[in-house]
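One protein chain is absent from this view; the other protein chains keep their places.
Here is chain A:
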């Protein structure tokens, strides 16, 4: 019998076969479970409620209403100069009006406490792209970024996959409300050094995902001091800056820089996006704001790989330049998020569950460590599984966020109606009751 010679299959790159995309982790597995059995008030009341997706649906009506009022005024008419701009822009620079609109919007969110120059705004198709782009620019393959834990699970993929850059975690824990300390930064830096890894920068998310809390001014100053002393970069992902519950508590790194007259600011870069604050993830609109000229120039060129259509830019520019609308939107959105937050905190407290004190974001950081059999990651995952399959809630386990304290979970509350949130809270309440009953009967 003839022996079959197996033809060698044509090979793929390491990037293609790597699992850095992380889609096999619990963070994403929960989403699959939701996709297979999604909750619907009428048609599937026992389905999985999605609480693992940080999306903002609480303020859509405001956007709808704006468009209804303004669709006639926009662009049908005789704004000839506007059209010329739209027609003649250089694509990777982005529309001047759109960059101006983003700069203004970012200023408004910060209550005018920091100024943004439209010429430093670089447009990308989403914050995911913005973070990856910055990583390509600030670090070489094999270098590292320091990121305080717990952090957004997507960073493992977005910052490392194609760039070849590593993440060295800066460990924060519940003993001080997960605040970032200079000691923790120093420890992470030294750890990297001991492994012969060159640290190129620190990346913070402010307000924090998954903590749902803003970073204190004094902490920001300490972080700035740290990066300056090590001569490295600082990336501040401020994607939730418009989702703080009150206007005053959020301090942007831009404000700290302005207060020190922009000294040493060329190492600082801010990432922003409209997906969270405006609830427009499908639009894929992100920006990089850098105080470093070289980074701005390079990022612009690199944005050729991740462009936003000029029509989307024009559409959003009109909206964001309407200050009355934006002022009202920001204020109302904040109020509604705060109300939601209160609702979920109260509901959880009634069930005997405490959360980290939060003041921003679309989620809360819930402490279920008292429920763990053992204070281990494995126990946490067992608990996560029962939340998913028994209680039918998709929440994100802290281990996906590299949290060093087991038992914490991120719970999103803005991507559903109040009714659905109530259902979720009831389910949790029943779950806790059952556990209490089990305990007393033992």
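Couple of notes before you dig in:
Just so it is clear, a contact is a pair of C-beta atoms (placed from the backbone, for glycine too) under 8 Å apart; a residue touches a chain by one contact, two chains touch by 3 or more; residues count from 1.
FYI, contacts and distances are computed from a predicted model.
The subunit not displayed here is recorded in UniProt as "Aminotransferase ACS10", chosen from "DNA polymerase delta subunit 3", "C2H2-type domain-containing protein", "Aminotransferase ACS10" or "Coatomer subunit epsilon".
For the chain missing from the display, the contacting residue among A:115, A:339, A:389 or A:436 is A:115, taking the whole complex into account.
Among A:218, A:328, A:350 or A:386, only A:328 touches the chain that is left out of the view. Residue-level contact of chain A with the missing chain is found at 7-17, 21, 23, 31, 53, 55, 57, 59-71, 74-77, 79-80, 82-84, 86-92, 100-101, 103-104, 107, 115-120, 125-126, 128-129, 132, 136-141, 143, 158, 161-162, 164, 200-201, 227-228, 231-233, 262, 264, 266-267, 279, 281-285, 292-298, 301-302, 304-315, 318, 321-325, 328, 332, 417.
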